[in-house]
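A single protein chain has been removed from this complex, and every other one stays in its place.
Letters A and B mark the chains in the order given here, with residues in each chain numbered from 1 onward.
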Amino acid sequence: MYELFKNLGDWLTSGTQWAGSDGIAHRLAEHLQYSLLATLVATAIGLPLGLLIGHTGKGAFLAINLASFGRALPTVGLVVLVFLAGGLSMLPVYVALVALAVPAIVTNTYAGMTAVDPDVKDAARGQGMRAHQVLFQVELPLALPLIMTGLRLALIQVVATATIAAYVSFGGLGRYVFDGLAQRDLVQVLGGAVLVAAVAVALDLALSGLQRFLFRHRTA
Amino acid sequence: MSVDWSWISGHTDDLTSLTVSHLQAALTAVLLGLLISLPLAVVAHRIRALRGFLLGLSNVLFTIPSIAIFVLLLPVSGLTRTTTVIGLTLYTLVVLLRNTVEGLDSVPARTKEAAKAMGTRPLRTLLTVELPLALPVIMAGVRIATVMSISLVSVATYIGDGGLGQLFTDGFQRNYPTPVIVGVVLTLLLAVVADALLVAVQYVLTPWKRRRA
Partner (left out) sequence: MTSMNRRTLLGALAGTAVAVPALSACSSGITSLDSQGGGPGGGGSSKGGVTIGTANFTENQVLGYLYAAVLEQAGVKVKVRPNLGTREIVIPALRGGDIDLLPEYQGALLNYLDPKATAAEEGAMQNALTLALPGGLQVLPYGTAEDSDAFAVTRETARKYGLTSLADLKKQNGKLVLGAAPEVKKRQVGVVGLKDVYGVEFKEFKSLDSDGPLVKGALKKGDVDVANLFTTDTDIEANDWVVLTDPQNLIPSQHIVPLIADRKADDTVRKALARLGNVLTTAQLTELNRQVDKDKKDPEDVANTYAKQHGLAK
């Protein structure tokens, strides 16, 4: 075990390991690109959907069940399926990552919306606010903490799962995990895993920082 | 991309055994996860100093790619079902631990005080008052963990296990969609059925909720 960690230290700190097209810097950038793009697309789909369901109260049962269905989708199967249907591109990876992230975003957005006190909404309407004003000026800000929780959860899962890109020949930090598996090079696997975890934790901290920044007025 | 129905009818035995093996891996993991989470959650619930540490640890576990966990376990448990189960168990902890702690937290202090006032011993209070009241929240965690595990088992196909996941690598290598489609559909069915059964279990385990409803 000690040996493994010592070698991991060497692996992580060697300059040659960081440089080049198979270097950590490049793989890290790829991994961030896959994860952020997938989460962005998932947010573009999941957030409006969750807001709509939460605001109108319609389709909640269907959406929540679909979301739990989505959680059961096996990522490996989805990647292979889209690959067989459409050939080799990043599309299978993005489809799988988005499918993974959307349920967390929808359910948390919906939960955030339903947690808003009906009296507050009534009061807003009583003041003459239009439906979209109630949604964007009252409900959304109040639901934001739970929405952010959903986003953070989705992002963590996407970062960990973006590893799969390497299975279909692409890059990202998963390259180290899959190559390390094929070569039985555990240092490389551990290195990849540590970097993925570090990226996930760093992005999560960044989002929670953003969240605190957004709500700095509320506690004051 | 079309489904080759004759492949399915010719492979019912294989599909059955893969489904059983898939379910076995997922359920063993959830059960082990519960066995580990319950005592840890009690500790985290009672001792605030350990709470952040334990929950943080399970969160960090969750950020490690599952495939990496399986590979890193190879020197310990080899290409076996044990490796699959340990990996999956670690993943269930994030949900099970959090929900169990939250479930215990949700028990009103007054209820616990009442039990104490009646002279009930702490362990008995835990088993007969706190855990049953925490059950709905714990069961919500069990449901998520079960669905998650069922979906994750297939990752172990990279280390030669993985239940229905073997259909994915097989279809991939031979450019053959049928096994992949069947694998995805069966995984989803397993998740839906398992979830429905857990709802039924919860219904049976929490009679007081029923009476109120």
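Observations
Going forward, a contact is a pair of C-beta atoms (placed from the backbone, for glycine too) under 8 Å apart; a residue touches a chain by one contact, two chains touch by 3 or more.
Small disclaimer: the values here were computed from a predicted structure and weren't measured.
When you scan A:124, A:181 or A:203 for touch with the missing chain, the hit is A:181.
Touching the chain that is not shown, out of B:15, B:34 or B:73: B:73 (per the contact rule at the top). Looking at chain A, the residues touching the absent chain are 1, 5, 21-22, 87-88, 166, 168-169, 175, 178-179, 181-185, 194, 197-198, 201. Taking the whole complex into account, chain B touches the unshown chain at residues 4, 7, 11, 21, 24-25, 28, 32, 36, 56-57, 60-61, 69, 72-74, 76-82, 85-86, 89-90, 157-160, 166, 169-170, 172-176, 178.
Please note the rule applied: only the chains that are shown with their structure count from here on.
Annotation: 21 Å between the Cα-based centres of chain A and chain B.
Listed in rising order, the residues of chain A touching chain B in the complex are 68-69, 71-78, 80-81, 83-85, 156, 159-161, 163-164, 167, 174, 177-178, 180-181, 184, 186, 189-190, 192-193, 196-197, 200-201, 204. Across the interface of their complex, chain A is touched by residues 1, 60, 62-69, 71-72, 74-75, 144, 147-148, 150-155, 157-159, 164-165, 167-169, 171-172, 175-177, 180-181, 183-184, 187-188, 190-192, 195 of chain B.
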